[in-house]
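Every protein chain but one is kept in place in this view of the complex.
As written, the chain order gives the labels A and B, with residue 1 at the start of each chain.
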Amino acid sequence: MLTSFLTDYTRYVLKGGTKFYAWMGTLSVFILGMLYVYYLQNTDGLIVTGMTSQIHDGLYFANLVFLVGVAAGAVTIVFPAYVYHHEGMHKVTVLGEMLAIAAVIMVMMFVFAHMGRPDRLWHMIPIIGIYNFPHSMLGWDVLVLNGYLILNLICGFYYLWVKYTGGKVNNKWFLPVVYVSIIWAFSIHTVTAFLISTLPARPMWFHSMMPIRFIVTAFAAGPALIILAFMIIRKNTRFWIDDSAINLLSTIVTYCLGIAIFLTMSEVVVELYARTEHANGLYYLMFGLHGLTKLVPWFWSSVILMVGSFLFLIFPKFRKNYKVLPILCATTFAGIWIEKGMGLVVPGFIPSPIGEVTEYYPSFVEWLLTLGIWAFGFFILTILLKGAIGILLGEIKYGGAKAVAAK
Amino acid sequence: MKKIAIYATILALSGGGLYSVVAAEKTAEPAAAAATEAATAAPTEPLVCFESRKGASEITQQDIKPGWPNVKCSPTTGAALWYGDPFEGTVPMGKMPGLEKLPEGHALVKPRSEKLAILPMCGTACHNGVGPQFNPPTLPKDKKPTAIPTMEGLVPDLATFQHGRGRIWCLDCHHTTQRNKLVDNFGDPVSFDQPQLLCGKCHGDKLRDWRDGIHGKRIGEFASNGKKRWFTCTECHNPHNVQDGVRNRGFIQLQPEPSPQLPKGMANADHEKVHPIPH
Partner (left out) sequence: MSSLMGTAALMTQSDDAHAAVEWAEHFQKNYRLMTAEEKAEAKARLERRYSAEYGKQVSVDTTDAQPGVLMGYALNIRKCIGCRRCVHACVAENNQSRGKERAGEKIEWIQVLRMERGKFEAEKMNHGYPEGLGIQVGGNAYTPAGQVLEGQYHYNPEKVPEEDATYMPIACMQCEKPPCVKVCPVRTTYREPDGVVVIDYNWCIGCRMCMGACPYWARRLNVTNPVLPKEEMNPVTHYLGNRPRMRGVVEKCHWCLQRTRHGRYPACVEVCPVGARKFGNLLDPESEVSKILQRKNVFRLKAELNTFPKFFYFYD
C-alpha cells in the first residue's frame, strides 16, 4: 500500500502539461546556477559574497528570517480550520502544511548557504558533536525548525495518506498533533526573533517587541503568499478553493499588516524621539549615516509597499476583488520581505558595535544562490501542492491507477 | 683678542667634529628607507630598526635560528614590530631602590652609553675634571646658567630648551666634573644607563609608577618577578625637548603604521570624516 502510494504519487506529480514543464525547467536552471555558485562559495569562501567581518549576516540570513515567517504563516490556515472549524479552510489545510514544509526546507538551505563551514554542521548533532543547549539560541532554533518540519510532514502526509486510502482520520492522536503544530508555528518565529533580539551588542535588534513584530509580519506575508498560490491553483487546476477561505486569509493579512505597520511606527517614534546612540542603526536605515545611504531606498520602498497595500486592503471592495487582491498580496509580500530581510538584518550591523560604519550590498553569487534556493523551494512546493491536490481531487487514489486503466 | 679667536676656531672645529659623531647616533632615520628596500631587494646590508622613538635605542635584524629573527621591523616606518628575543643587547640594570626584591639578573636594560658615541670624548677632550686646559672653558663654580655656544652647536635641541621652564640648567642633570655621567641629589655620578635615578629626583610619581610597571615599558616575562628588559626614561623621552612631549602625551610624534584594509563595498573611508548626522 505504501509503495503504491509512493509510485502513484510520483507518477502523478511528474506528469504535466507544457506549462508545468516550462515552469519546472525554468526553476531547474536557477537550481543549477545555485549549485555552481555554492561550489564557488565553498571553495573560495564567503569572500565571493558581499559579507565582511563588519556585516557578516546578509541576504542569506535575511531570507532565512523571512522564510521562517512564511513557514509559521501556514498556521493562518491550520488555526481557523481546526480551532474555528472554518469549512473553506478545512478543505485546504493540507496545502498550508505543504507550504510550511517547502518554506522550512528553504530555511534549512539558507542555513547551509549562510554557514562558513557547512561541512562541519555535524558538530551540532548531539552525542557525536556538542549541542550547546539550552544556552545557544541557535540551538533552540534548530530544534524548533526541525520539529516544525517533522510535525508538518506528519500532519500533511498522514492526512493525504488517509485520503489516498479512503480511510478515516484517527482524531485521537491527529488532533493533538495538529494543536501542537499550531503552537509550534508560533515558537519557530519567536525563537528566530530571539536569535537576534537577545544580542545587546546590536541595539537595533535588542528590544522585546521583536517576537511579536516577527509574528505579525509573518502572518501577513505567509497568507499573502498562500493567497497567491490559491489563485494560481484555482486558475490552473480543477481544484476549487472557496472564496470564504481566501477572504478569511485576506482579512488576516490586512489585520496583521496593520499591526505590523503600527509596531514599526512605534519603534520609529520611541527610537527617534530620544535619538540615542542606539538609534543609529534605524537612523541609518531611514536616512543614512555619515552620508552613506545605500539602504534608504529599500526602507522607503518597503514603507510605500506596506502602507499602500494596507490602505487598499482595509476596504473590502478591493480585498474581495480577485483581480486586485493578487497585486496587493504581491506588494505586501515584497514590502515585508524588504522590511524584515534587508531592512532588519543589515542595519543591525551598521554601525558596528564600536562605531564603524560600512555598507553592504549582495554580490552576484548571493543573488544567484538566493534565487536558486527560492527556485528550489518553489520546485518542491509545486510538487507538494500538485500531489496534494491530486489526492484531494481523488485523482490519486488507492487502486485508482487500475481503475483508470480499466476505463 | 687673537688668542680668543684661536680658541674659538678650535672650539668650532672640535664642535663640528663632535656634532658629526652625534649625527651618527641618528642612524634610525634611514631605517625606514632601508626597510622598504629590504622588502624588494635582498637584504644585503643589515636591517636596523628603531625601538621606541627615533634617535633612541635601535636593534639590528638577524636570524637567531632559521626563520626566527630577533626582531621584525615595519616596512613602512622602520619601527621594531615584534621581538623574537626581548633581551638582546641588554645588561643588568644595576641597583635600583624599590626593585631589590627582583631576582639577580631579572632586571635588564639596554645600555644607552654605547649609543652615545660622544660620551667618552666628553670626559677626555673638554670635561676631564682637572680644570681648565685652556681658557675658557673652566669648570663652573656654580650651577647658574651660562650660554655655551659649543654645546648648543652639539645638541640642537638646546636652542629651544624648555625643561623646567628656565628653572633648571645643564648641571642639574649632568655631573659637573664627570661629563659622561648624570648626577643624583647628593652630587654623585649616575650612569646614562640608569637615568631613572636622576629623573626620579623630580618626577617621583612617575618613578613610582615606572617601578611598579604602570608607567613606561617592559618586555620579556610578564610575571611580577620575571626577567624583563626595562625601558629607561630616555629611551622614550628626550629630556632636552619636553615641549613636544607636553603636546603629544609625553612623546614625540611618529609616523603611524598603515590603516586597516577597507572592507568590501567601501571605495574609501571619507565618510568617517563626515559627522554621522547632518546638522
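Going forward, contacts are C-beta pairs under 8 Å (C-beta built on N, C-alpha and C of every residue); 3 or more make two chains touch, one makes a residue touch a chain.
If you're wondering where the values come from, they're calculated on a predicted model, not measured in any experiment.
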Exercise for the section: Touching the absent chain in the whole complex: find that residue among A:Thr26, A:Asn132 or A:Ser208. Expected result: A:Asn132
Exercise for the section: Using the definition of touch stated at the top, determine which of A:Gly116, A:Gly166 or A:Gly394 touches the missing chain. Expected result: A:Gly116
Problem - Hidden partner chain, residues of chain B it touches - result: 51-53, 66-68, 72, 74, 79-83, 86, 209, 212-226, 231, 236, 247-251, 253-266, 269, 272-273, 275-277, 279
Completion exercise
Contacts from chain A to the absent chain lie at residues 44-47, 49, 51-54, 56-57, 114-121, 123-124, 129-132, 135-139, 142, 195-196, 198-202, 277, 348, 351-356
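By our rule, only the chains that are shown with their structure count from here on.
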Completion exercise
Between the Cα centroids of chain A and chain B the separation in whole angstrom comes to 67
Problem - Contacting residues of chain A [partner chain B, same complex] - result: 47, 50-55, 280, 283, 289-292, 357-361
Problem - Touch list for chain B against partner chain A, complex - result: 263-266, 271-272, 274-278
